[in-house]
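Note that this complex is displayed minus one protein chain, with the remaining chains in position.
Chain lettering (A and B) follows the sequence in which the chains are written, and residue indices restart at 1 in each chain.
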Amino acid sequence: MSLENVTTLGAAEAGLPADIQQPPGRLWLSAFARNRLAVIGLVVIVALLLFSFVGPLFYHTDQIHTRLAMETLSPGKGRPLGTDDVGYDELGRLMVGGQTTLEVAFGAAVVAVVLGVLWGAVAGYVGGIVDGFMMRIVDALLAIPALLLLLFLATVFRPSVPMLIIVVGVTAWLVPARLIRAEALSLRSREYVLAAKTMGVRGPTIIFRHIITNSIGTILVNATFQIADAILVVAALSFLGLGIAPPATNWGAMLSDGLNYTYSGFWWLTYPPGVAIVLTVLAFNVVGDGLRDAFGLDSRHG
Amino acid sequence: MTRFLLRRCAQAIVVLILVSVIVFCLLHMLPGGPARAILGVHATPTNVAAFNKANGLDGSLPAQYWHWLTGVLSGNLGFSYVQNESVSALLGQRLPKTAFLAGISVVLAVLIAVPIGFFQAVRRQRVGDYVLTTITLVLYSTPAFWVAIILIDVLAVRLHVVPAEAPQGSFSALLSDPQALVLPVLTITLVTVAAFSRYIRSSVLDELAQDYVRMARSKGAGSRVILFGHVLRNSAGPVVTLLGLSLPFIVSGTLITEYVFNYPGVGLLAFNAATSQDYPVMLGVVIVVAAATVIGSLLADVTHAVLDPRVRSAAGIR
Partner (left out) sequence: MTDTTKQANSGGPVLRVSGLDVDIKLPHSVVHAVQGVSLEVSRGETVGVVGESGCGKSTLGLALAGLLPPEAVARGSIQVGDRELVGLRERQLRAIRGTEVGIVFQDPMTSLNPTKRIGAQVGEALRLQRGVGKAAALEAAADMLDRVGLPRPREQLSRFPHELSGGMRQRVVIAAALICEPVVLVADEPTTALDVTTQAQILELFDRLSDELGMATLLVTHDMGVVAGHADRVFVMYAGREAESGETRAIFDEPRHRYTGALLGSVLRMETPRRSRLGTIPGRPPDLTAPAAGCPFAPRCEAAADDCGTALPEASADGGHRWSCLHPIDSEQPKLVAEAQDEFR
């Protein structure tokens, strides 16, 4: 085991400009584009988005009315992925399920990131007791197991897509809050922030104009991972029976329903949604890693 | 060091208080008020009033909170009308089993993930790293319940190596049937290893890029000396903190695993309580698990501070 492949020369010697922490402007885009794996991930995501949202325009199936006479037919003519246990076409179901999965994931990620960034930026910028108190609240919410909280909330509120988005987002905003608070703490003593303060720029403007814009890298990276996590969380919830009621569905629900038939050999009920989940989560994780590298952030960010 | 300890302990106490407030709020979020939710739809106003009186729910909110909190601190976590037992009794039966399951799994996960993470970092961007990274990445992206069911399918059903269901009954019954523990432990371990090794790999890579590694090399240190004499001890701290931060993740994984394997632990208890709307049990589980997480985090942070002098003097940054 040798380590020589790990030490590197200073950036200056390699002909690159030295001392770049978060590449400004478009530098991170080109750095990202050079990362083949990350680009592949992005392509996969776009492909899945197209599949789920544009697919049904080309491939028409009935996803509302069940046809029990057609249940669990294996893939064949006119039904590339067979039918599920109530007669829905599986491929069409995959598309519809994808829509819900991706909607909830993106929605929850947006909720989590917006809440978390605002909370963390304010806490980090203001500092002192306010910061301490705000972060203790974060600690307390983090200590409560998300799944239990979700179980609790799901029994109290009836699950629907908006509800799921809010519920998942509300349990997920804690991590970005911590991350952005750390950024805010380090940024608020930078000279340009101090300069802005002395010029009389008010707090909220500083937070938005300086702190949040300069944390964009961390925010983007975390948002990507949030989407990945949200998909898994929704899948777990669906598995535990707390998902959305039919005829709506999502990949997690499809997978867990399909798992009931593992021993009947109906592979087309489990592998398509399962692979779809793994592929999507994998793609978002890889893109997140790529973004993290492109922005030059270390593993502690996002 | 003592200042650091005191500060962290004070923070933990504040967090615990906040947790109790949150749980108390959850209690009162229940539809129709706690009494009605617990007693069920058929409760009459008299029942409700009597219940409220008996449980100190008839005063002002702060008074209720105080009553409830003191009850919790003295071990009274409520009563489950669904199971006809006190919540603390139920928890007392189940908690050791979950702690046992999670404990073994986490220890195994660390023992496996640390060498893997180190290996990946040292062999960065060579075949070994790519293979391991791919495997852990795919594992990390797979829903835990699918992993569990695949394991059941392969190891239990097809190969008949281990039983598919976890042992039931008392704690000693559990221990006497180690084979049945294999699959639950394996599930949690695999899922946790996937998450840990990614982090450890990054952490070790970060350390290896540090100047002190270059300095050590300039004194003639070879790879083994650098890894074991420098990087290992500097990575130990972050790993401990990682453990502390991962407690919620591990809890979730354990809950799903208990559900799949029908393991008689706290997770399954919580799930059954959720489906039967047994709120006292659910909230009891939440308090206990949250408290355990806070204390676990505190221990992890303190250990990290012991291992890494930097943390002790970096005042106030948490």
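Odds and ends about this structure:
One rule holds for everything that comes next: contacts are C-beta pairs under 8 Å (C-beta built on N, C-alpha and C of every residue); 3 or more make two chains touch, one makes a residue touch a chain.
Quick caveat: nothing in here was measured; it's all calculated off a predicted structure.
Which of B:N76, B:Q93 or B:Q210 touches the hidden chain is settled by the complete complex: it is B:Q210. Against the chain not displayed here, subunit B makes contact via residues 210-212, 214-222, 225, 230, 233-234, 237, 307-310, 313.
Here is the rule we use: only the chains that are shown with their structure count from here on.
Per-chain CA centroids place subunit A at a distance of 22 Å from subunit B.
By the touch criterion given at the top, residues 11, 14-16, 18-19, 22-23, 26, 29-31, 119, 121-126, 137-138, 140-146, 149, 153, 157, 199, 202-203, 205-206, 208-209, 213-214, 217, 223-224, 226-227, 247-248, 251-252, 255-256, 259, 270-271, 274-275, 277, 282-283, 285-286, 289-291, 293-294, 297, 317-318 of subunit B touch subunit A in their complex.
The part of subunit A that touches subunit B in the complex is made up of residues 1-3, 5-8, 132-133, 135-137, 139-149, 151-152, 154-156, 185, 228, 232, 235-236, 239-241, 252, 255-256, 259, 262-263, 274, 277-278, 281-282, 285-286, 298-299.
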